[in-house]
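Below are the structure tokens for one structure; questions will follow.
One chain of protein is taken out of this complex; the other chains stay put.
For reference, chains read A, B and C in written order, and residue numbers begin at 1 within each chain.
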Amino acid sequence: MKKYTQTSGEIGDFSQLPIWQKYALVDLLYVAYGLLIVALVLVSYVLGMFNLLPHDPQQINIELLMASPLSDGYLLGTDFLGRDILSRLIMGIQAYFLPGLLAISISLIVGVVLGVLSGYRGGRIETVIVYFTNLIDSFPRLVLILLVIAAFKPDIYYIMIVMGITGIPTVTTAIANKIRFLAQKSFIEAAIALGLRTRVIIMKHILWYNCRALLIIQATLGMGEAILLETSLSYLGFGVQEPVSSWGNMVQSGANYFLQGNFWPSTAPALAILFTILGFNLLGDGLNNILEDRRGR
Amino acid sequence: MLKELALAFLLLLGVSFIVFAILYAAPGDQLNVLLEGQLPTPEVRAGVREALGVAQSWYGQYFSWLLGVLSGNFGTSIRTGLPVGPELLSVSLNTLYLTLGSMLVTLLIAIPIALYASARGHLVSISWPLTMLGYVISALPVFWLGYIAIYISIHWFNFFPLASLGRQSDVNGWLYTFVPVMVLGLGSGTISEVIRNLREEMTRVMAEDYVRTARAKGASVWRHAFKEGLLIPVTEIIAAKIPFILGGAVIVEQVFNWPGMGRMAWQAAQDRDFSVIMGIALIAATFVRLGSLLQRTICAAVNPQHARE
Amino acid sequence: MPKTILEVSQLSKHFSRHRSMFSALQRNRRAEIIPAVDNVSFYLRENETMGLVGESGCGKTTIGRTILRLTKPTSGKVIFDGRDITHLSDQELRPLRKDMQLIFQDLDAGLNPKMRVQSILSEAVSVYERLSDAEIKVKTRMLLDQVNLKYSKLSSYPSELSGGEKRRVGIARVLAVGAKLIVADEPTSALDVSIQAHMVNLLRELQKQLGLSYLFISHDLQVVELMSHKVAVMYLGKIVEMGLTEHVASAARHPYTYILW
Partner (left out) sequence: MTAAITPPLLKIDNLRTYFYARSKHSFVRAVDGVSLEVGHSETVGVVGESGSGKSIAAMSVMGLISAGPGVIGGSIKFASHRVQKNLLEGLDKFVKVEEQHGRVMVVHKDDSGWQNASERIMGSLRGKEIAMIFQNPRASLNPYITVGEQLTEAIRLHTANKSPKESTERALYWLERVKIDSPRLRFDSYPSAMSGGMCQRAMIAMALSSEPSLLIADEPTTGLDATIQSKIVDLMEELKSETGISTLLISHDISVISRLADRVAVMYGGAVVEYGSAQLVLGEDASIKHPYTAALLASVPSEQKIRDKDNLQTIDGDVLDTINVPPGCRFFARCNQVTPEIKEKCATHHPDLREIAPGHQVRCWRFNG
């Protein structure tokens, strides 16, 4: 049985409702969780940058191999070399954070420019851009990255540039489709007819009011993808090399002890990856629903 | 349809050019190595060099390489010293099995969930955990999932699911295929997207006027919503996800020792074995384009409007 | 004799649909069928309304868009206020848009769903002149008075408005820049009868007050008859009959007009 209630008073202006009535609870929870994760990642990144860690992440402790969590001042236990897992996790953020941001910026900036050109201008430029996006979409991302690794070197920044480029088509297509949708509803024409400058139409009406939700989602999804990509490459042996830690090589090296039943050294970073990516994805989802005013699901 | 074919060809041309450009920009004289790899004997090699002139222009190099590729000559692997072509063929077939199987797994799981969620409409309580589960699985590293699968099969079912072993034993041979396929199908990260996409499409189509007409005339709603709400989005998402799944295959093949393209690419990247990795990039792109071509064909077949266009 | 504000001579607009190999790239793009316009001529005086009637797909809307140079004509001339605007660039057109405006058929056109009525109107008011906040406030209120809309609607989002209110905001937005010529593309077609009556009265009232000229595009003959001084009947991109409204309505010559009326 569901319950629908009617408050006796006027409902009045929707925008003046308190935030928890305005939006679906799930969305608010998603966003809250996502923001928590983002904050944690940011704080850990800064901590790692200044080396403010509970233990030295590379300090080997033969006495305490594979310690379980909460033992002897090791909050998350130790790995197969007795190194502090928590410190290594915090340090591991260094491996993907800046490169991930780079990849996201490339996809967003280039994607937005191409998307606006293709959606707003149309014509021949659009054809060229659509060809370009289709071309990039033809490559499996990982194969392209392996190709670049073979040709150049396994550098995380090279890899993230490739990731940024392969992320362009999604953004471009989404923006172009949005613009086309707006054009279909006479929205853009009305702005032109009013005499607004092209710059104002694109920056204010198209990008700011109508595409910000989309861009936020792409950014959060991009971060998630960057993490997974770093993990995959570390697994393949092209990422950050031991003894420097990254989440990927932690899962990978820990996995060697997996079959002996020592799950934790591999599971801890895997869970970190899971919760972080979940956080980014849910943040994007929740924000989208809130910004697009799509209630419930 | 001819247009689509021509377009696919044009895109593959572009793909080959990008691959070439990357190698051209790469440090070292890799291209010459590559071109020479295409030629069987030193004598011919020398002859060609003379004929073309040593300091070839870049487009000259591109075209001679492209001609070689088009005639099935992908060059020689520096690791094995053998021509790449035949091995690529067998390896890509292996990958094809893996990817097709995993797609099937993805769809078999995603479609019922998506349909259930869309049929239930606003009953959040049921579809929510399923959606969440999809998110969780997508957010896990594939290889970690692979390790869990291996652990489970060893400790619970008492067998070691490495593909190389599967060839030797006839008993339960299919299991050796089954585990990697399951892992890729579940873990490639596509499931949650497929669910979300299908659910949205189905919900949208269910609200279409013509579905309402179908209800009003007492006909089966599913029958009427099937083409636009399920068939087309499924083919679309499969086509769009092929590159993604191929990428995931690289990892899964590594975990399970599956003799496929991904493993070969990994090996080649380590050895900087250009002819191999180029061949793989080209074949992977061909798979992607073929998938997209197939999708367009199905779309045109069910949608008479587009076909006539 | 009032002066001629708009003169259209032998205006044609054809659409060629390129079908290159690359058109296969354009996914999700519905084939748009844009009706063509063929050799259309007419003029419009100040303070006058010309009705343009015809069935959907006959090219009425295309004429409106071409006159305002939202699309470039294939051939012919558009002279607005004594100036040939047929070949002006977008830059040159911008200052002219102050004087010629379009009311869209789509009620939501120009109403950014994420902006309140207040910001929609203040944006329109300050397109051509830099105004202080106080001036903007005075002017937006004046606009609301002109279109009979309550001040309380200023804080609403477009989605909170009824159809009639949206239309009023749309008209206010057009008045905000101080247009002399207004092309009204089916301004009443999406509205209920009683609200349609409001709009007809409002548009006529505004014409009296502000001396506006209208090109009134509609498929609703009664409304056109009520609004317009003269009327042109379109069929498949051509004007088949044109004249004073009373004459066309009561004694149609062209068989199509006869069927239509």
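The working rule: contacts are C-beta pairs under 8 Å (C-beta built on N, C-alpha and C of every residue); 3 or more make two chains touch, one makes a residue touch a chain.
Not measured: the values here are computed from a predicted model.
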### Contact with the hidden chain (one of B:L96, B:I111, B:L162 or B:A214)
B:A214
### Message
For a quick check of understanding: of C:L52, C:V183, C:V223 or C:I239, which residue touches the chain that isn't displayed?
### Response
C:V223
## Note on the structure
Touching the unshown chain, subunit C contributes residues 55-56, 162-164, 192-198, 200-201, 204, 219-223, 225-226, 249, 259-260
### Those residues of subunit B which, in the complete complex, touch the missing chain
120-123, 208-210, 212-219, 224, 227-228, 302-305
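Just so we're on the same page, only the chains that are shown with their structure count from here on.
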### Task
Determine the chain that sits nearest the middle of the structure, using the mean of its CA atoms as its centre.
A
### Query
With respect to inter-chain C-beta contacts, which pair, A-B or A-C, contains the greater number?
A-B
### Longest centre-to-centre distance from subunit C, chain (CA-based)
B
### Message
What's the distance between the Cα centroids of subunit B and subunit C, rounded to whole Å?
### Response
51
### Task
Provide the C-alpha centroid distance between subunit A and subunit B, rounded to the nearest whole angstrom.
23
### Task
Provide the list of subunit B residues touching at least two other chains, using ranges where the numbers run on.
10
### Message
Where in subunit A do residues touch at least two different other chains?
### Response
131, 134
#### Entry: subunit A partner contacts - residues on subunit C that touch it in the complex
20, 22, 25-26, 28-29, 65, 68, 70, 90, 94-95, 97-98, 101-102, 104-106, 108-110, 112, 114-115, 123-124, 127-128, 155-157, 160, 173-174, 177
### Summary
In the complex, the residues of subunit A that touch subunit B are 26, 131, 134-135, 137-144, 146-152, 224, 228, 231-232, 235-238, 248, 251-252, 255, 258-259, 266-267, 270, 273-274, 277-278, 281-282, 296-297
### Query
Which residues of subunit A touch subunit C in the complex?
13-15, 126-127, 130-131, 134, 177, 180, 185-187, 189-198, 205, 209-210
